[in-house]
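Structure first, then comments.
Yeah, one chain of the complex is gone here, protein chain that is, but the others are all in their spots.
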Amino acid sequence: MNPTPPLNGIKVLDFTHVLAGPFCTRLLADFGADVVRVESTRHPDYPWPSSYIHADGRHASYLNTNRSKRSVAIDLKHEAGRAIALRLATAADLVVENFSAGVMSRLGLGYETLKALNPRLIYVGMSGYGNTGPRRDWTSMNMNLQGYGGLMLTTGAEKDPPIAISNSWNDYIGGLHACFGIIEALAQRETTGSGAHLDLSQFECSVSLIAPLVLSSAVNKSSPKRLGNRSARYAPQGVYRCDGRDEWCAISIQNDEQWRALTAAMGNPELGSEARFANVCERMRHHDEIDRRIEAWTSQLPNTEVEKRLRSAGIPAERMRRIQDIVDAPDRSKAFARAEEPRVGSMLTTTLPLSLSFSPSAPFRPAPKLGEHTQEVLKDWLGIPDSELVELNERGALV
Amino acid sequence: MNPTPPLNGIKVLDFTHVLAGPFCTRLLADFGADVVRVESTRHPDYPWPSSYIHADGRHASYLNTNRSKRSVAIDLKHEAGRAIALRLATAADLVVENFSAGVMSRLGLGYETLKALNPRLIYVGMSGYGNTGPRRDWTSMNMNLQGYGGLMLTTGAEKDPPIAISNSWNDYIGGLHACFGIIEALAQRETTGSGAHLDLSQFECSVSLIAPLVLSSAVNKSSPKRLGNRSARYAPQGVYRCDGRDEWCAISIQNDEQWRALTAAMGNPELGSEARFANVCERMRHHDEIDRRIEAWTSQLPNTEVEKRLRSAGIPAERMRRIQDIVDAPDRSKAFARAEEPRVGSMLTTTLPLSLSFSPSAPFRPAPKLGEHTQEVLKDWLGIPDSELVELNERGALV
Amino acid sequence: MARIIDFGSLAVAYATRLLAESGHDVIRIDLSGGDALRRMGPFLGDNPHLEHGAYHQFLNAGKRSLSLNVESPAGRRIFTELLQKSDALVASRPLPLAEEELRNIRPQLVFTKVEEEEAELCAYARSGLLSLTGQPDGQPTVLGSHMIYLATGIYVAVGTSAALYVLNQTGQGQTVCVSMKDCLETFIEQAMVEYAFSGTKTERRGSRGTITAISGALPCKDGHWVISQINRPGRWEKFMDWVQDPELMADPSLALDENQNKKKDFIMDRIFVWARKFTKTDLVEEAQRRHFPASPVSSPLDLVEDPQLIARGFLKEMNHPKFGRILFPQGAIASVRGNSLSPAPTLGQHNREILAELGYSEPDHRTLTEIGAI
Partner (left out) sequence: MARIIDFGSLAVAYATRLLAESGHDVIRIDLSGGDALRRMGPFLGDNPHLEHGAYHQFLNAGKRSLSLNVESPAGRRIFTELLQKSDALVASRPLPLAEEELRNIRPQLVFTKVEEEEAELCAYARSGLLSLTGQPDGQPTVLGSHMIYLATGIYVAVGTSAALYVLNQTGQGQTVCVSMKDCLETFIEQAMVEYAFSGTKTERRGSRGTITAISGALPCKDGHWVISQINRPGRWEKFMDWVQDPELMADPSLALDENQNKKKDFIMDRIFVWARKFTKTDLVEEAQRRHFPASPVSSPLDLVEDPQLIARGFLKEMNHPKFGRILFPQGAIASVRGNSLSPAPTLGQHNREILAELGYSEPDHRTLTEIGAI
């Protein structure tokens, strides 16, 4: 038996847009699933305003997020288009959507309808708040979930304003949870023979990541203190300003030995033998003072130098990398790889940052043009003859 | 300050007889207390029938148990004798007695009487069952306490008859507990200024040593299994018959490595690699079989040889020593030492098996002849002039 | 349902938590002295105790606990026997046996080998994410709640689940390798794409959005709220209908993307002045009525009472043996599946039943306790 990717042969009908959904189905594609995006010129995907847009309307983010998938163009508001979508869903293992609550039902593609046609279907909703509950109709964006989901008020120190991450975050968190739920549902289908409806809430995915603090608040009747860059185990710990504009180095002193090594590296070994800094409890008590002492030293040096000196002394230290440091690094990690992308020659794309020793990942394929695979998929999945395709096209269902 | 023994200067008035009491006061004497035995020709001490009795009526056991003490002869049934005893008790720090319940009171030497005369007095009763409770009038001997106190039915294996130790045991246990209680009461007197009445029960001292099993029985409503020579942690463990009449060796295999070493020493290394003996759980299950295998080997060899071979292989093993092996051993332990004893030249006696780095033990002195120190003690403690002593003697109070 | 051994730190614990939410039999191998997870605050009832850690109570819910001294021969043996009866081992701790031995013992094993970073802050700095988090003029800051371990844990769960699916389909075991370092870098995807395609260098912006001009957290009467106003045709006008700010309305050109982006700080400042008169609830409910993505900014304590989390069963009442009736966060997967998790096990709570499953007797159990193997 030749090893194949884990989800080889799994047919995914992908109704998702923006980021969380497409990110999830890209993971499925990397695992070898046949992901077919249902798109339409009437409703172009709008992931985020990007500085790169190709002539075919594809943004940079689309190219990265939707590579390795196929695209069928179907006008879901057209009766014949909807009929084709129903037939595709009947042939699919998986339908994924991240519309607002009720949209799929209004299109006649609700779970109950599709389940009746295909009892083995796994149907995944990925809306912001889920399709039930008082917030089901709320719309949400990444920043909403960062705020509502608790990230902003658990990040940063006591008395800081809410702090966000200036990047998508919840989309990835939601997409990863969905991907996990999907593979699990596929496995369980092998035992039960039945599909499933996963009405995922991205909000809940976000809250899950701070759930220990929610639990603590539920029992203790107060939110735990925000620690900022400090630790309850290690002291000192912080991100220290270095020489240069907005340059920083993270340092984490995990034991007394490292503390002494730090003070030695700072040229201040007598600090390391002071009783009031001798152990972690004392250092916690005098953290502010210690931070000032450390920063007086780090601010004289480039962060590369701080990092180098501390690491050679066995101290956990990492300078703050910027995006360009990561992307341009000669020893760039396995998280990114170059993929063929005809529109730009090749592009850097995110990989599955994990490897299975037996099952390979699927090779990268370029993001599709809108409707690029309509004919191919309708033949592959449904065996629809060219004649019928021509007719459907003429009726305007495949746009 | 010259170091002195811990209880230097403490005056002990010792009304004890047989073993538990005299053993306790010998410990006090070794700690430096001035122990004065109240004796009388009318009631000679009768510790146990011994093969050695000196012309002055002292048994071997008396000589060992009552060394380092002084003796005053007082007839407690004589009114003047009792008066002297009361004056001694008034001067004493400690009165120790192990009569049956009520005897001291009938002699007019009960706790309430003495306390009124000497509020700082520590008064210690050491009867079999204590001076209160439904068994207060029961008489008891070492074997009674071995049986009633639980030793006999916790020693040995399931279904064995009761098993005793053919030696005094509970007397030592009771005596040691009393000694501890006494030193504690002395220390507390320093803080409180008050004496105390310690109504010790030798029975309770004995039960204390198996109290974990009593507690277990209280909760589990059944006695725990008797393990004999086996262990709940180690297997195999046992006392194995060796070549010769009634020769034995104790072996305790505390881990898998020792098990393999044992089988190698037995010339049977394949046993050590058998899966069904590979770990302690398996060896517990097959303990009977393993014991047979071990004994088939040990019974071919003198126990000295078994011990030697196993110990050189790093296995805990000790041949069964008999009394004479211990006493005659050239490297005899610190538990015994020779002491001057004019009746026999010198004798082997039991020591305090512990050392204090600053406070020395008191030197050994020979056991007293009956009344040997009457005059001396009455002078030392009470300042009674010779004339009064002569008179008391004449009245027959000091016999 | 697979049997899965959980032998790791935070990322592994969240991965196996997800597997437990999904219905698998997860056995956490606990160190008898209590591992770092059990020792991680905050502590329920403010009691620093191995059974009170909030991370332990959340992450170990739905699992069974076997306390095991894997360094003792008997402990290693139990580990081996458990392995023989398990489908997956998810581990970031040093194993008591070599990797090739695992395969000999259990050829069909899914072995997920996770490299978790020891120094959280350093890992975050190294990944590039630190440069995206914090006030522009202040110290950049790590995400709260040790979230980056849990985020890594989802990848661990995904990889394990995929390998279990392959095992299920083909009988083939395999090793899944996941490094926290790689996982963290994937989360800069959006910034990476912008930079790779057009050289845009994303920087941290406090609590404001990067891509969308009108996006971020703002103070209001009783806390903070978030508005995220995607600029589609007609949206700006609808937004002004609501906000009615004369200075903003004085410049109709702000309806255009590029102008919004140029003046985004000015716009946000005006919205701030307007919004601070209202409560979170007023603002968010009115915004949602008008189809603007808005939301409150919640503290963990706020979330305890969230009607959506309660209505969907994400927060579900549990009668906890130690903490009584509490609202317990079931987790995103359990919530979707309608599962309720058992409370986190006490240390070694399932020793007896797991040993019995491995064929050990009651006396064996006692012996193994006495020798300190469990």
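We just call them A, B and C in the order they show up, numbering each chain from 1.
Definition applied: a residue touches a chain if its C-beta (ideal position, glycine included) is under 8 Å from a C-beta of that chain, and two chains touch if they have at least 3 such contacts.
Every value quoted in this text rests on a predicted model; they were computed, and no experiment measured them.
A.B. asks: Please pick, from B:190, B:270, B:288 or B:394, the residue that touches the omitted chain in the full complex.
C.D. replies: Hidden-chain contact among the options goes to B:190.
A.B. asks: What subunit A residues would touch the chain not displayed?
C.D. replies: Against the missing chain, subunit A presents residues 232-233, 235, 255-256, 279-281, 284.
A.B. asks: Suppose we count only contacts with the excluded chain; which residues of subunit C make the list?
C.D. replies: Residues touching the hidden chain, for subunit C, are 31-34, 36, 39-41, 43, 46-49, 69, 348, 351-352, 362, 365-366, 368-372.
The rule we apply is simple: only the chains that are shown with their structure count from here on.
A.B. asks: May I ask you to sort the chain touch graph into line, ring, star, complete or other?
C.D. replies: line
A.B. asks: Starting from the Cα centroid of subunit B, hunt down the chain whose centroid lies farthest away.
C.D. replies: Result for max centroid distance from subunit B is chain A.
A.B. asks: Can you identify the chain nearest the overall CA centroid, using each chain's own CA centroid?
C.D. replies: C
A.B. asks: Centroid of subunit B to centroid of subunit C, CA atoms only: how many Å?
C.D. replies: 64
A.B. asks: What is the distance in Å between the mean C-alpha positions of subunit A and subunit C?
C.D. replies: The separation of the two C-alpha centroids amounts to 12 Å.
A.B. asks: Mark out which residues of subunit C touch at least two other chains, giving numbers and ranges.
C.D. replies: none
A.B. asks: Counting only residues that touch at least 2 other chains, which ones in subunit B make the list?
C.D. replies: none
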